[in-house]
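I have a structure here, written as structure tokens, and I will follow up with some questions on it.
Only one protein chain is missing from this complex, and each of the others stays in its spot.
Moving on, here comes subunit A:
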């Protein structure tokens, strides 16, 4: 694990820097702490920071960039003839990477020497068998161009790693030396350390932005790849969803969107009345004792992982509904996994979400408004209906929108409880599927990532991301606008 070692070495240098920096500052002041600008430990920290932070930063960037550069270089070496009919350059490159990893492993386990791994020729050696012996299974016979590319890959990657080790160590040592030289009693070590820490803090804060950028980029690039293979019009307006991994599949999003919205609507129809009335009762009627018991109990529902709800839908609610509405009962339902099953269970999951958000909003309505209404002779329910709720309405709408965005993005309940067939139907007792469930099923199969059947998951993810983001932004806007009114 050379990277781990590299990190450890850098940290060891940093620790050494701390000790030396501190000693040098104290030594420069002749041991009299009053002659120093900053406390001695700041001089040490300054050296340690300048040693560790830039070096690790470089290491991180290098690790991210190197695979791209190496891939591009090796990919350019592959002749077009090496890419046979039915595969793509990306697929061949992934074979090349596997061969390279296999060679690395063979060397690590002593099955090959470095020279052998560098020089073997596919014409003379059965590379597949040799690598199979160390537990690296390769799909097909290793051809000469692939093996040659893999050897080049190893060489370039090896050179890159060596250069990286050199550069990182040089930067660490440079920072170490520079900051140690600058360590004099009059050096403003505290200011320097604080500026450094400030940059570290800023970097931490930008990670949230980087995450968003990562999400958007990974969705956008793969979605573009998908639309190159499959027309966007058919994706957005197609009414059949029947992926077949052999090719020639229909990938229309409409049945999935319909399933998503249908299940969400049922979930909201369950959770909004229950959650809202529970919030009204708990904030306007309940005695402190009842509130202290019931509120946390309902919120327990929010702390239960979604996999539990999924299992509840699949194994408890589904069979129960089947008993009532199935062949032996009303005769509407074919199987336990259906839109109502998922909708009902998702509704249960959302009750605490709606109730605690509404509770906050109802509590934010000023007491004077209630007092005014009660003073005019209105009953409590009239006060709630005619004064409190209208005042809280924008906030409650915001809460419902947030709940809707939760419902649309929910995965485990629909994966386990809603079924797998994509249907455009009005019958809530039928199995339907959703955007999230199909993302899971398209990406957990054995499809290769270059096929439209796998790439469609990214287009689905993009759609999901845009819808939930839109709902959230809108909901937060409404809630914020409302909050300002009474503060």
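Heads up, the rule we're going with is that a contact is a pair of C-beta atoms (placed from the backbone, for glycine too) under 8 Å apart; a residue touches a chain by one contact, two chains touch by 3 or more; residues count from 1.
The rule is short, and it goes like this: contacts and distances are computed from a predicted model.
Entry comment: the absent subunit's protein name, as recorded by UniProt, is "Phosphate transport system permease protein PstA", drawn from "Aldehyde dehydrogenase", "Amino acid ABC transporter substrate-binding protein (PAAT family)", "Phosphate transport system permease protein PstA" or "Monosaccharide-transporting ATPase".
Only one of A:10, A:92, A:172 or A:351 touches the chain withheld from this view, namely A:351.
Of the candidate positions A:102, A:395, A:409 or A:452, contact with the hidden chain is made by A:409. The hidden chain makes contact, of the residues A:79, A:303 or A:375, with A:303.
Annotation for subunit A: contacts to the undisplayed chain at residues 1, 4, 63-64, 67, 97, 190, 194, 197-198, 200-202, 204-209, 211-212, 214-215, 218-219, 221-222, 273-278, 280-282, 284-286, 294, 297-298, 300-301, 303-312, 314-316, 348, 351-352, 355, 379-382, 384-385, 402, 405, 408-412, 415-416, 436, 439-440, 443-444, 449, 457-458, 461, 464-465, 468-469, 472-473, 476.
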